[in-house]
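Yeah, one chain of the complex is gone here, protein chain that is, but the others are all in their spots.
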Amino acid sequence: MNIKWAMAIDLDRCTGCGACVVACVAENNIPVVGEAEAEKGRLMQWLRVARYWDGEYPEAQAVYLPVPCMQCERAPCETVCPVYATYHNEDGLNAMVYNRCVGTRYCANNCPYSVRVFNWFDHKWEKPLDEQLSPDLTTRSRGVMEKCTFCIQRIRRAKETAALEGREIRDGESVPACVQTCPPGALLFGNLADPHSEIARKLKDPRRFRLMEHLGTEPKVVYLKRQKGAGR
Amino acid sequence: MSGVVVVGLFDGIGKAAAAGNALRALPLDEDRITTLSSVPLPDGSVSRDTRPIRFPRVTLVGWFAGALAGLALALGTYLLYPLITGGKAIVSVPPTLIITYEVAMLGALVGTLIAGFREMGLCRFRTRLIHDPRIQEGKILLCARVSGDEQARRAMDAMKSAGGIDVRPEEGEL
Amino acid sequence: MLDRRQFLKLGGATAFASLFGGCDKVQRTLIPFVIPPENYTLGEALWYASVCSQCPAGCGIVVRVSEGRAKKIEGNPLHPVNRGKLCARGQAALQTLYHPERLSRPMKLSGARGSGTYAPISWEEALSLLMVPLKKVKAEAPASLLMLTEPMRGHAGLVAGRFMKAFGSKYRAAWDPFGADAMLSANAAVHGVRDLPEHDLANARYLLSFSGDFLETGISPVHYARAYGRMRGDRETIRGKFVHFGPRLSMTAAAADLFLPCTAGTEGIVALGIAHVMVRDRLTDASAVAGRLADDLFAYSPEAVERRTGVHAHDIAAIAEEFARNQPGIAIPGTGAATGPDGAFHCAAVALLNVLAGNVGKPGGVSFPNRAQAFAKYGPEAALLAPSPESGYAGMRDAIEKMRGGAFRMAILSGATNPAFTLPPSLKFGEALSKVPFVVAFASFLDETTSQADLVLPVPTALEAWGDDLAPVGHSGAVTLCQPVVNPFHDTRSVSDILIAAAKELGGEPAKALAWGSFRECIEKAYGGPGGEMEKALQRGGFFGESSSPRSAARTGNIALPKPAERPIDGDPKAFPLALHLYPSVTLYDGRGANLPWLQEMPDPVTTAVWRNWVEVNPKTAAGLGLADGDGVTVTSPSGKITAHVAINPGIASDVAAMPLGQGHTRYGKYANGRGENPITLLPAGETYALQATRVALTKTKLATRLVRFAHPEGQWKISNLM
Partner (left out) sequence: MNGSDHLSRTDPGALYRELSRSNLPATRRWYAVTGLLLLVTLWGVGCFVYMMMTGMGVTGLNRPVMWGALIASFVFWIGLSHSGTLISAILRLTNATWRAPILRGAEAMTVFALMVGGLFPLIHIGRNWRFYYMLPYPNSRQLWPNLRSPLMWDAVAINTYLIGSLTFLYFGMIPDLAIARDHATGWRKKFYTVLALGFRGSHNEWRRYHVASTIFAILIIPVAVSVHSIVGWDFAMAKVPGWHSTIFAPYFVTGAIFSGLAGVVLVMAVLRKVYRLENALTTVQFENLGKLLCTMSLLWGYFYFSEFLTVWYNRNPEEWEVYRSYGGHFLPLWLSMVVCNFVVPFPLLCMRRVRRSIPALCFVSFLVIVGMYAERFLIVVTSLARRNDPFIWHNYFPTWVEFSILAGALAMFLLLYAVFAKLFPIMAVSDIQERLFQATDRVVGGTTVESIARPEASVEGGHG
């Protein structure tokens, strides 16, 4: 089956609660950096919920914008890597091979969404917190770039299960941790190449837009605008 | 082409030129006469270079060899490791041009260097070469490769009469 | 690529071949670096269902267990409260299990009382240390035993309740800092039901929130957030509108279509203003507002309300009309409104709107399910299993007073609500506790409360224990079951197990009341034992089949409006110009999450700050005080003084200083200690547990620390660059 994973983020539903962030941290063995490193702008979270202010009191508004890796179809990060550490996999995801990475950080510079995070140090999990580490994916050493993978390990597992049962992967069978946990259901994940998938139907919504569309990166994360007023 | 070389030191270009003319009158072929000097002398002032300078062709050859290598590197990379990046085609032209260009220039530079060394006859550490360090004091060493004792004697006479100092036969390569 | 089964097959083939063919088939190629390591799947994971204990909402969870270790917590998709969803705090609960500072052995006080220095001892010694005084108290003065816990639900509550009763002491105080006291009394006054309502957000067309925090820390944030999402986007042609009134632009307020800031402590007045318009413009069925109520409402004309609250009269009128016309609609009060000194008034005023709109008992409105029904077979003891979601503040005050008076010879502490941290220091809880000769604490972590005990007994976390639970809202009558999802990581025993064992040793009445071998046996007996139904229920996470029939509100007419309390909040407005607005932290809740690194490092949704607390002020107010974003300030109230960093919140009322609760720990481990000061210090010890009870003054101070925020101070204003 042709697969093109995509994510829809409905800003009308997103409350900015941050459940996705912690779910991602828990799923992907993402280290905690501490206050001093956070101050230097080195949070390791793969997914951020950007909070923008808009307007002045009393019309001030907070606008939440969850930003995972956009898994661009025309990914600027991939072409600039001198060692092919990041490339397009068969499902159209930007796969990151930590082993190959030498840490030029060019990919991070070339990512207009700035969603790539770099391992500035070897991050340690104080014992026994290391027991929480998921065996499905590696921890990353210092000097290596990392980023949201759409929880490729979950996709992989679902694919294996499907293959064992001799069928194709079902819509919604595998979703990233953030999508799984999102309390208001603002996140939706699925195969865009399958016209019957929920996401394919959802993305017919006229509210759809993509972040920095003018850059031509063709992100596979699609946002749905906030609505105004009652009714549609 | 080893043989006897008659050498003589001259402390002025005029004297050396006169000696050169005398040698040519012996007669001695143009390509048997040369000078050693600390500064380049204009061609024909004392001796004349008869051998055509052809090594710039090697530069060209080096350039094309480099270009081929660069092209092979670029295309080979694309075709042997066909990883899709950025959702783009496997083979991309502009980077190929850049790599080809740079490696071509490298080939040309290296080709020129090697050919230049060969043409100038450098790096012959094992052969005995005619040399006189006194040229560094502004003297000109006029050298004439002679065949036979008779020619050698006449050449020495010609140099001495033109004002040559320390005129002597030497064994060695030019 | 190999998957696991192919690998096993190959493994078998290799083993077989090696017997006969020798070992010449050695793998010669390395795994090339073109393949990401994530493409290899290691082992199979198992999922176990349980319940989340990070807040009282009682969400169902499933825990992914791999090689005997819990790896990830997710929401239980079958659970009626959260339907597979889970908040950040629930996700982070995994870190309590493997926390480096978790108590792994019983500990005996080795220094002075309250010093927090302990020596590890064996369980035998610990139990004898527990039993000797317990027996003595039982023999000499059974009424001098105090049990201080968080509200215990399910059979744990039954065990504790029966134990105390059989022991002969009635002093069992349960403390929950965010208990819904005000809402309960308001509901009793307006609806005649002293319980939490079920808000059917998913089917509502209009939502009015008064300082609501239902999306972040309210009674059941995941339940409400899920319903909120459905209200917004699950219906083809209807999108529920959401209007928020409150003094602060909170995370919940940010989700609103319209956020109308009002003066601190005036939420109820705004609600009455809306009610006034509804009655005046005949937007409501008149029978509901007979008699005195109409007279009471007369004073709340939009203009009068505007003067007191700062909300424009035309906004009030417009919203009243919208609210009445867009049926069904719901009005919700939040912690900010309910925790003022006259929280009951605010909540009642809001509840009144639901009555006026005629939404009580309707889909998309407010209803009151019968929670007690699930445990009806226990008769009067059902209240032990399904306690009312009150804060228990009165009980705590009473207990503190009695402790100070020397009424208790022994105290048992349990639970995560940490009264020494969450009660105003002016109540002097710690000092009172030190008057109790022997204090035993059941805990997973040393905190400000448990570190004052003489004996600390380690308990399993919720992921390692048996239990059952009944969620306060959204449960639809379902009982959630807990089971150990992993083998206990440390040698721990649950409170219920120890109480059962202690009862057995005490003999007599207690032994009869707690006639089980263990708490597991208690649960199994209650739910039909191993095999059969309980096993299936454990797999599913509980009994989700039965749904309780909703109670109808007892009262529909003749509603008496509670009088707004005439107590102004503490502090002279001249000396203390700003009203202090305290709110539960989105990440740390009441402070129990402060020792979990994941939560400390999760940027706060509003300020994007990490690892420290702050005081939010309006940009104009800050400028007037000469304060810039990030400056250190001293926050002074009549009751206390702390320092914090200024965080500008452009959507906060100009007369308010807001602080999150949860930081300011001093004895909660290295991740929690020294991350700012506890704002509870600023509170007076009032009649009710009122978080919005004082005014404060801010003065600029130099601080050695800095407030770290994720957002760039300039960049965070440039959304227009992006969209």
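Labels for the chains are A, B and C, by order of writing; each one numbers its residues from 1.
In this text, contacts are C-beta pairs under 8 Å (C-beta built on N, C-alpha and C of every residue); 3 or more make two chains touch, one makes a residue touch a chain.
Computed from a predicted model, the values in this text were never measured in an experiment.
Asker: For the chain that's not shown, point to the residue among A:Gly55, A:Pro112, A:Pro128 or A:Gly172 touching it.
Answerer: A:Pro112
Asker: For the chain not shown, which residue from B:Val6, B:Ala19, B:Val103 or B:Ala162 touches it across the whole complex?
Answerer: B:Val103
Asker: If the missing chain were put back, which residues of chain B would it touch?
Answerer: Counting only chain B, the missing chain is touched by 11-15, 34-43, 46-47, 49, 51, 53, 55-57, 59-60, 63-64, 70, 73-74, 77-78, 80-81, 83, 85-86, 88, 92, 95-96, 98-99, 101-103, 105-106, 108-110, 112-113, 115-117, 119-125, 129-131, 133, 135-140, 143, 174.
Asker: Considering the entire assembly, which residues of chain A contact the chain that has been omitted?
Answerer: With respect to the unshown chain, the touching residues of chain A are 37, 40-43, 48, 50-52, 65, 67, 76, 79-84, 99-106, 108-114, 116-122, 141-145, 212, 215, 217.
Asker: In the full complex, which bits of chain C touch the chain not displayed? Write them out.
Answerer: 29-30, 32-34, 710-712, 714-722
The definition used in the following text is that only the chains that are shown with their structure count from here on.
Asker: With centres defined as the mean C-alpha position, give me the chain A-chain C separation in Å.
Answerer: Centre-to-centre distance between chain A and chain C: 29 Å.
Asker: When the centre of a chain is set as the mean of its C-alpha atoms, what distance in Å lies between chain A and chain B?
Answerer: 64
Asker: Can you list the chain A residues in contact with two or more other chains?
Answerer: 84
Asker: Give me the residues of chain B that touch two or more other chains.
Answerer: 81, 83
Asker: If we count contacts the way the header does, which residues on chain C are in touch with chain A in the complex?
Answerer: Those residues of chain C that touch chain A are 3-5, 33-39, 41-43, 66-67, 69-75, 82, 84-92, 94-95, 97-100, 205-206, 215-216, 221-222, 225-226, 228-230, 232-234, 236-241, 249, 251-252, 254-255, 257, 259-261, 322, 326, 489, 586-587, 597-603, 605-606, 608, 610-612, 618-620, 650-652, 654, 675, 706, 708, 710-711, 716-720, 722-723.
Asker: For the complex, which residues does chain B have touching chain A?
Answerer: Those in contact with chain A are residues 81, 83-88.
Asker: Which stretch or stretches of chain A touch chain B in the complex?
Answerer: 72-79, 81, 84, 86-88, 218
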